[in-house]
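Right, I'll just put the structure down here and ask away after.
Apart from one protein chain that is not included, each protein chain of the complex appears where it belongs.
Coming up: chain A.
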Amino acid sequence: MDVLSYFNYWAVVVLMMLGFFIVIARANLVKKLIGLNIFQTSVFILYISAGKVIGGSAPILSDDVTLYSNPLPHVLILTAIVVGIATTSVGLALVIRIHAAYGSVNQNDILKQDQQC
């Protein structure tokens, strides 16, 4: 019971480690970015879960509601999502330029090419 009530946080930990592992273990630059995205998303879930008050309603002012969820983490995460999108787009733009310059998006290939010249 106790374990299940922390379900969100277990999901966060699993996603975080998955993302982190992909970033470290994969040589493909696009996959690295995907891993980075999963890693960031897990933190978004962490924040949003923390904002939920059990039994609380959506934070919209109304007369017949007394208990609200905390809206602040959601707002913070909206900002963080924007930051995440910006990071992903800069990263993908870099991958396109890398592909144009090296003809590959595999880190090992790229390093090999650099060593040759």
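We adopt the following convention: a contact is a pair of C-beta atoms (placed from the backbone, for glycine too) under 8 Å apart; a residue touches a chain by one contact, two chains touch by 3 or more; residues count from 1.
Definition applied: contacts and distances are computed from a predicted model.
Taking the options "Heavy-metal-associated domain-containing protein", "Monovalent cation/H+ antiporter subunit D family protein", "Cytochrome c oxidase subunit 1" or "Pimeloyl-ACP methyl ester carboxylesterase" in turn, only "Monovalent cation/H+ antiporter subunit D family protein" matches the UniProt protein name of the chain that is not displayed. The chain that is not drawn here is touched, among residues A:8, A:69 or A:87, by A:87. Where chain A meets the omitted chain, the residues involved are 20, 23, 29, 32, 36, 39-40, 43, 46-47, 50, 73, 76, 79-80, 83, 86-87, 90-91, 94-95, 97-98, 101-102, 107, 110-111, 114.
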